[in-house]
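Got a structure for you, questions after.
The complex is shown incomplete by one protein chain, all other protein chains being positioned as in the whole.
First chain written, first letter: the chains are A, B and C, and each begins at residue 1.
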Amino acid sequence: MSKQLRVGMIGYGFMARTHSNAHNRLNNFFPVEHKIVLKACTGLEADKVSQFAATWGYERTEDDWRKIVAADDIDIIDICTPNNTHAEIAIAAAEAGKMVFCEKPLARTVAEAQTMVDAVEKAGVPNMVSFNYRRVPAITLAKQMIDAGRIGRPFHFRANFLQDWTISPDVPQGGDALWRLDVKAAGSGVTGDLLAHNIDVAMWLNGPITRVTAKTETFVKERMHNITGKMEPVGIDDACLFICEFANGSLGLFESTRYARGHKALKTFEMNGENGSLAFNLEEMEYLDFFEYKGTEADTRGWRRIHVTNGEHPYMNRYWVPGLVIGYEHSFLNALADFVAGVESGVPAEPTFRTGLQTQKVCEAVLKSGRTGAWEETGVEL
Amino acid sequence: MSKQLRVGMIGYGFMARTHSNAHNRLNNFFPVEHKIVLKACTGLEADKVSQFAATWGYERTEDDWRKIVAADDIDIIDICTPNNTHAEIAIAAAEAGKMVFCEKPLARTVAEAQTMVDAVEKAGVPNMVSFNYRRVPAITLAKQMIDAGRIGRPFHFRANFLQDWTISPDVPQGGDALWRLDVKAAGSGVTGDLLAHNIDVAMWLNGPITRVTAKTETFVKERMHNITGKMEPVGIDDACLFICEFANGSLGLFESTRYARGHKALKTFEMNGENGSLAFNLEEMEYLDFFEYKGTEADTRGWRRIHVTNGEHPYMNRYWVPGLVIGYEHSFLNALADFVAGVESGVPAEPTFRTGLQTQKVCEAVLKSGRTGAWEETGVEL
Amino acid sequence: MSKQLRVGMIGYGFMARTHSNAHNRLNNFFPVEHKIVLKACTGLEADKVSQFAATWGYERTEDDWRKIVAADDIDIIDICTPNNTHAEIAIAAAEAGKMVFCEKPLARTVAEAQTMVDAVEKAGVPNMVSFNYRRVPAITLAKQMIDAGRIGRPFHFRANFLQDWTISPDVPQGGDALWRLDVKAAGSGVTGDLLAHNIDVAMWLNGPITRVTAKTETFVKERMHNITGKMEPVGIDDACLFICEFANGSLGLFESTRYARGHKALKTFEMNGENGSLAFNLEEMEYLDFFEYKGTEADTRGWRRIHVTNGEHPYMNRYWVPGLVIGYEHSFLNALADFVAGVESGVPAEPTFRTGLQTQKVCEAVLKSGRTGAWEETGVEL
Partner (left out) sequence: MSKQLRVGMIGYGFMARTHSNAHNRLNNFFPVEHKIVLKACTGLEADKVSQFAATWGYERTEDDWRKIVAADDIDIIDICTPNNTHAEIAIAAAEAGKMVFCEKPLARTVAEAQTMVDAVEKAGVPNMVSFNYRRVPAITLAKQMIDAGRIGRPFHFRANFLQDWTISPDVPQGGDALWRLDVKAAGSGVTGDLLAHNIDVAMWLNGPITRVTAKTETFVKERMHNITGKMEPVGIDDACLFICEFANGSLGLFESTRYARGHKALKTFEMNGENGSLAFNLEEMEYLDFFEYKGTEADTRGWRRIHVTNGEHPYMNRYWVPGLVIGYEHSFLNALADFVAGVESGVPAEPTFRTGLQTQKVCEAVLKSGRTGAWEETGVEL
């Protein structure tokens, strides 16, 4: 294991933690050829950068992300900063010949995302957008089952991502984790932060979304801004609901909100096909629910809870023994393992920036429909 | 119990069974003043009418519903025929001074439903449309809790009604129970047959729906028609999805289909308010799920499964002992008990025809939006 | 339907209600040849008898059960009185040549139960003990699946019946429904009242129980006696736990209590075999859970929730449409239908008194082991 992949981390927030944890654990669990080395990290506030580096074991800190991008001893730039900085960093990293691993959503707009795709493709560098939920074993298993024809012709796909943490009007916007409520930093609200995950999984499982009609809402119109220190209008969508058509003729229904009391991270999907159905819920992510129509007797048919913890399930042979669950963080570890395997094999792991761009297109069409009230084309190419 | 309410039943299908069962059992369970008497029944085919009368104990049969409407010894006309006949029978019954109990949806169109409302109101006769699910104890409990302020300001309401019985293109349309697939008899597909139930409950719990945008789909374009004996175009909506606004500012999301493999009668709703949330699923109708935010400690909050089978729960003091469940059919019995109590008290039980008309308006706006692709106003008055 | 089965009901309590409801509905739902007629009823207090007769439609009342047993116009004696009266009434009924339908447990002791078996067998009259839960469709389906070899060689059977209604020491004993807490009337506590149900189902599904070791407990030592008006020692078992061996080599684990806070009628069982497992819970009795090992791929195996509401499920073709649930009371209706079908076919329906005697033997061995602390033989003959 003499070969190394040296990571330069940009950011020290929640996502930087999940990525650093994955980096630290890769070689404990996956038999890749490279050894991950946490080389350097950076961020806005020096003391937080130092503490982050100490906690996760980064060898050094830098006071500017440009220094990390320029450094000779860095192979991968891992972008865990607010959405409004993704494009600049990613493009600079690509131009410096670095591999780029970027948190989702890829960018704030399709135009911005397109510049990132162009940059990594021109540079020919490995790139991935961190739609980590594809690597939840239950969701990967769903993909395998769909591809194997277990549910047949699809009729319906529905998904949601429900939270409740912004119900109080006293929650401020801007700064730290709260940049997600600041439209300038985030680009959008639940659409980019939450629905992007649902859309990525939906198109992975069920193909392109072609048309959408949407409703967006901002329940709390003004919030204190942590950076300006003033009450300011809220520019993000607090909730977003949309109906869509998939290219394969099936219908989609999506909903996300941060005003669904009692739900903290209720990210679910269900897909109904001619021969079977599949359902998933992130809050109990160890299960995949499956209804099989073909090949089962009428009187013993039923929804089957697959406890996705056996060695024959995706990724699970890397962990413990049957029945013992892994958690949220392992989706990042699994994704990183696939990314590194892609680097080693030369077959890039999905979702690349180009794939992430398609999700961006759907998000943008959804937000546009929220304004126009009309059906909008997505222009997705998959 | 010398007073009687003498029933004239029009129809002998599935709904006629559920209503007759309720009639037969009312005096075993509810302490109303009147005794229900099954006086006469009628329907299209004489031998089926005879068998139906024998099974359920109707005293006589008639060969024309007009004879029942005209009979002196009938107090209530119970309409359990296909949707295209509701208006004519109900109007005749009202003009004959009879009480009218009508299966849902009230009619095929708003215009048709309006004539029925006009007729019963002009005649001043007790009337009810059989949106039976309001009287599932768990749903009635939800209503009580919402009215008591247990969930506070509403943000979201979502509901669906998923079935899978028409996936096969070999299912014919027309005749017997299959009139539901024949647009001429039914008026619409899942919108009138299934979503009407969701809409009635939604507006009972959360107030008027004001605007909608919808997607309707017919997956199987042609089916054998049982009456004509020919393959004919399918005119109904196989699936219908819509987003809506409620007058109180909350958002709604509705879906119904008969192509959701694995679901036979998955009728659910969930409502999220500032202080709590409620959820229900007809396939396990003994439960109401409740998340309470106010008044519970942060570390022991959770979704609570209320097993709605105690004496203090709505209607349950009429039945068995705590823990023992009642079923689907009891929703009709409870509704009938309330209807009779309304007759006895002079305070009409809901939903009256006028209330049923409001649901019809939403259905019509949904179907229109399915054609126009635009947001449509419902014109609901509640 | 000119043939009649004329019922004489002894008792007017909870069980008399469930039986009368079944009698009243049989001919609405099941195509038997006989018509059930509610001929006469009796009980201890005349006014309650009158009210009961009016509610359920009994043609007349009697002031002594002996008059009903002696009446020429009665075919079936239905015994719904406290356990200490079963034997005397049943024996008299048999000697009068009447069919006997008796609530469970058959009696207070094996000796008492044996006299009842002897009487009905000597008289050659149809007889049944009302272990109604065998006729919950999900449990009948379990029986069918086990008999078809779907779970293979059995290793484990576990069952419980948990309630919480006697936790308060202020609940009195004796009189009305509370005779269940009075050892003189009931014979035992949870063992005869609740575990008897579990044992009957267990031996139906898994064969004879041969040996037991048990723990019984009375948490509240004294309770006010409603009839004597004094605090008196509690003679019943509040809780009973036992381990057992089945004749087929599998192991059993049983528990019942009225001190399990949060459970009102949690009656469950689970059976594990070499090729599969089955589980049931009365509080959501519409489901049977099934794990199938053979014939399913390793990565999609899981516990399957069978929603036992389709026409192909036991008894369900008599009721509504797929997805719509029936309730607790229908288990009595199904049992009555089988009893009458047995009378008509000449093939007696189970469980007969002789079968009920076997359950009595297990109960008696369990109670004995609770006193001795040793393993006890049951002497079951099945």
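Some points to look at:
Convention: a contact is a pair of C-beta atoms (placed from the backbone, for glycine too) under 8 Å apart; a residue touches a chain by one contact, two chains touch by 3 or more.
Worth saying up front: this structure is predicted, and the values here are computed from it rather than measured.
Here one chain is not drawn; of C:217, C:232 or C:312, the residue touching it is C:217.
Of the listed positions A:298, A:324 or A:382, the one in contact with the omitted chain in the full complex is A:324.
Only one of B:306, B:333 or B:380 touches the absent chain when the whole complex is considered: B:306.
The missing chain lies against chain B, touching residues 141, 144-145, 150, 290, 292, 298-307, 310, 312-313. Contact between chain A and the absent chain runs through residues 1, 14, 17-18, 20-21, 24-25, 27-28, 54-57, 163, 165, 263-266, 282-287, 307, 309-310, 319-330. By the touch criterion stated above, the residues of chain C touching the omitted chain are 151, 155-156, 158, 162, 164, 167, 213-215, 217, 219, 239, 241-243, 245, 249, 251, 253, 255, 257, 259-263, 272-277, 291, 293, 301, 303, 373-375.
Note that in this section only the chains that are shown with their structure count from here on.
With centres computed from CA atoms alone, B is the chain lying nearest the middle of all the protein shown.
Put simply, the C-alpha centre of chain A and that of chain C have 55 angstrom between them. Computed centre separation for the pair chain A/chain B is 42 angstrom, with centres defined by C-alpha atoms.
Across the assembly, chain C contributes 307, 310 as residues in contact with two or more other chains.
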